[in-house]
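Just dropping this structure here.
A single protein chain has been omitted; all remaining protein chains appear in their positions.
Chain lettering (A and B) follows the sequence in which the chains are written, and residue indices restart at 1 in each chain.
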Amino acid sequence: MTTHAARKPAGLERKTARKGWLFIMPAVILIVMMSFYPMVEAFLLSLQTGTGNNLTYKGFANYERLPKDNTYAAALGNTFFYLIVQVPIMLLAALVLAAMLNDRRLMFRGFYRTMIFLPVATSLVSCSMIFLQLFTSNGLINSLLLNWGWITEPIPFLTNAVYARIVIVVTMLWRWTGYNMVFYLAGLQNIDSQVYEAARIDGASAAQQFRKITVPLLRPIILFTTVLSTNGTLQLFDEVRIMTEGGPGTGTATLSFYIYRITFERVPRFGYAAAMSFTIFVMVAVLAFIQMKVGESKQ
Amino acid sequence: MKKLFALLLTLALLLGAVGALAETTITVWCWDPTFNIYAMNEAAKVYKEINPDVTIKVEEVLSADCETRQTAALSSGQTDSLPDIVLMQDNSGRRFLDTYPGAYFPMDGLVDYDNFASYKIDKFTSDGKRYAVPFDNGVAATFVRTDYLEQAGFTLADLTDITWDRFIEIGLKVKEATGQFMLVTQAGYADFVSMMTQSADFWFFDEEGKPNINNNPAVKAMVETIVKLHNSGIVKEAVDWTEYIASFNNGTAGSTIQGCWIIGSIVLAEDQAGKWGVTNIPRLDIEGGVNYSSQGGSSWVVPASSKNKEIAVDFLSKTFGASVDFYQTILQSSGAIATYLPAAGGPAYAEPHPFFGGQKVFEDLMSYSDKVPLVKYGVYNYEARDEIVNAIEAVFNGATVEAALNDAQSAIEFIME
Partner (left out) sequence: MKKKRRLVIRPLRILKHLILILVSFVSAFPFYWMVSAATNNTADIILGHIAPGNYLLQNWRTLTESGRIGPAFYNSVRNAVLLTISSLFISSMAGYGFVIFRDKWKNRVMGILMLSMMIPPAATLIPLFRMFSQMGLMNTVLGFMLPSVATVFLIFMFRQAAQTFPQEIVQAARIDGLGEFRIFLKMFIPVMRPTYAAAAIVTFMNAWNSYLWPLVILQSPEQLTLPIYAGSFRGGYVLDYGAIMLVVTISTIPMLIIFFTLQKSFVQGILGSVK
């Protein structure tokens, strides 16, 4: 890029640079108006306490309140549980599936790919409803386990906090693994198949090929999907609202769910909800920054 | 390309344009086509004869969505989008009235409140003013499989006017005789938390609206009762609403204790016709405990932003607030049981119900309606219930009732501070 710039006369460069802003401005103006302006409003809101429209400025009172809030602590813990358990499993599964499907000699390749992508087409609402039905105490999963004699009592999948969190993780895995797999498949097509041939001749096993070739060469894509999934998981909301309403107790509630709840389903404390949103904002920003640094440093 | 884009935008604007509304159109938000939407449309027919210039336009909006839209409108001060009449859950009443003072239109003097069950009116009373016309009845009752009772050697009378301890005894026998659960509830027992507390003439708040949880005899007895129910093994704890309904539709559970609107789901199982009975609910064994309570139900409110609020209230008071015949019609077609007390004298309420073995179910339910303890609902009903449900979960996991309720008390104080 710099070489092109160097060849151009300085005046022309400035002129085209100015034209460049014309391309960017519509999007920038829209994002400033539709995201940054409401974010500033939300930040000002986060400095006010009270219910409904009866708000007064109280500095950082809302932020000081957060560490004392048990529901916030529970939601924060659950959110990180989802993040730490779901994101790595999903990305690893997506990678392995992509590596399997990357084999051009594999029969039914297109069929497998289509099947695995199918969940992405279902809406969040239907996906949550389907899994709810599968995991209720007389749902399909329990019926099968009972029939096979693996269990004697139905497993309380959705009424026990630990199981319920796992079911939510499973639901997310179902819906998003195929989505991420397609990203990896695309990336793998970029890698010359001769690289794998050479490795095979050198006696590298499938696992070694995966570790030594696939993962390093896909690093930029893995980074991209990691940042996206982290953001998505920290803002997880629909699945929880539809499947468990955050329960049992606060067993499955996430931060976004809690924010939604105190904005729309309980006595509205907009300032407090806004303060909570900014804690998510900071967490996403910090994690994205760390992930980018880690991703780049190993390149 | 620019032209194309401009064209697209114009197209979008054109497609999105809304037609102007006629001056005498009353817009209504409610959510159930076979229930409250049906009732509203019937009311529109009645009012057409009183005031032919007014058209009632019913828009189907999910209950939770009604609340989201009202929150968005009221908190941003942009209330043009609100309709003239909204149906609101009784539990949400005080929350909206107190959070947005002046946002709803008081109806004192415009509606004859003497004819309504007082427990209903109180749910929409704020600062001494009354803001709603009560709609469906949330009076609680025990709906039970009489054939299960018979198999264990009991009758409906044995289940009437009893305590929860007696209910558990009978339940154990029924489970032994039939192999099925005696009762079904949604996991977390949230419905019982409020139903039982109210049945002993207590609520989660005291007269001044302060949280009253850890020193509240009814709450303590309620939690202990729920723990007993949970440990007895006679209760099917359903994960969600589907499973809840399924449990009695497929015979897994022999009874449900719920607001009377549950009838609509019970009669779905046509093969069980004649096998059901209705009686009052068990009581907490403490002073003031009675066999009557309420659960759920909803009422009509009029946003103060409505340009036709006088007409809207006039419409409500002359239909939902004045017509015995109207309530006969909607009871027969939709099973909507009134909170308008004179309606009970109408012929439809005295009809024997074939699904319940000829019992005059509606008459019985209306008679319970009058005896529901009048408790003072608060603004933070849902929050208090959430915390008590959390406390019960803690007790299930080994905490003592006292410690769990102390935690709930401080949690709700924390929210309200």
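The rule is short, and it goes like this: contacts are C-beta pairs under 8 Å (C-beta built on N, C-alpha and C of every residue); 3 or more make two chains touch, one makes a residue touch a chain.
Since the model is a prediction, treat every value here as computed from it, not as a measurement.
Contact with the omitted chain, checked across A:20, A:59, A:88 or A:216, is made by A:20.
Among A:116, A:213, A:240 or A:253, only A:116 touches the chain that is left out of the view.
Checked against the hidden chain, the listed residues B:85, B:262, B:313 or B:331 yield one contact partner: B:262. What chain A contributes to its contact with the hidden chain is residues 1, 4, 16-17, 19-24, 26-28, 30-31, 34-39, 41-42, 45, 97, 100-101, 106-108, 111-112, 114-127, 129-131, 133-134, 138-140, 143, 174, 178, 182-183, 185-187, 189-190, 206, 220-221, 224, 228, 231, 235, 237-238, 255-256, 259-260, 263-264, 270, 273-274, 277-278, 280-281, 284-285, 288. Residues of chain B in contact with the chain left out of this view: 1, 5, 8-9, 11-13, 15-19, 31-35, 59-63, 65, 68-69, 71-73, 75-78, 80-81, 241-243, 245-246, 249-250, 261-262, 264-265, 268-269.
Rule of thumb we're sticking to: only the chains that are shown with their structure count from here on.
Against chain B, in their complex, chain A makes its touches with residues 51-54, 68-71, 132-133, 135-138, 156-159, 247-251, 263-268, 270. Residues 64, 67-68, 71, 74-75, 77, 95, 99-100, 187-188, 237-240, 242-243, 246, 252, 379-380, 382-383, 389-390, 393-394, 411, 414-415 of chain B are the ones that touch chain A when the two sit in their complex.
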